[in-house]
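Below you'll find the structure, written out as structure tokens, and then a few comments.
What you see is the complex with one protein chain gone and the rest in place.
So, subunit A:
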Amino acid sequence: MRIVLVMSIGHTLLGLLESGPCHGYDLKRSFDERFGRDRALAYGQVYSTMSRLLKNGLVEIDGLESGGGPERKRYAITDAGVTDVEQWLGRPETPEPYLQSTLYTKVVLALLTGRDAADILDTQRAEHLTMMRELTRRKIDGDLGDRLICDHALFHLEADLRWLELTAARLGELTLEIRK
């Protein structure tokens, strides 16, 4: 779970960087404003993530500034980084409870970078329904215990799907909000 979280922070920072080169501090501020309302990103996490992205060739140093304090690096996304974001946005998440924060991040990044956010929601919807079909089959063939267990999972997945539907209906509104 922890690895997934770190990975999605990397993708989120990459996605934010796609709008134009910026310093680690500005990236952190941008992340916190959009996605870190409940939990701001630690500086250390930003710099360690950027080092990893740099090492993997997904970002590059766009410039160095030296002032009174420590040297400040300006990062830019590379072509490989753009491809990485593209693949991450297009890949559905494994359906599980409390997925909304990752999906919300993907939708906002898609809107920020001019990609098709409705497409992301539709791909996720298909992934959810595939799992719901599997649970429904298991439920039909199973005993009462199976049915109760499958129903619990089905109701949770259905709640996710209702959120996807509502978000799809609000994409226009969200686009205006983000571009303010």
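In the analysis below, a contact is a pair of C-beta atoms (placed from the backbone, for glycine too) under 8 Å apart; a residue touches a chain by one contact, two chains touch by 3 or more; residues count from 1.
As a convention for this text, contacts and distances are computed from a predicted model.
Novice: Name the absent chain as its UniProt record does, using one of the following: "Aldehyde dehydrogenase (NAD+)", "ABC transporter ATP-binding protein", "Rhodocoxin reductase ThcD" or "Sarcosine oxidase subunit gamma".
Specialist: "ABC transporter ATP-binding protein"
Novice: One chain is left out of this view; which of A:Glu60, A:Asp122 or A:Asp146 touches it in the full complex?
Specialist: The single option touching the absent chain is A:Asp122.
Novice: Just name the one of A:Leu64, A:Leu144 or A:Ala169 that touches the chain not displayed here.
Specialist: Hidden-chain contact among the options goes to A:Ala169.
Novice: Since one chain isn't shown, list which residues of subunit A touch it in the complete complex.
Specialist: 92, 118-119, 122-123, 125-130, 132-133, 135-136, 140, 154-155, 157-158, 161-162, 165, 168-169
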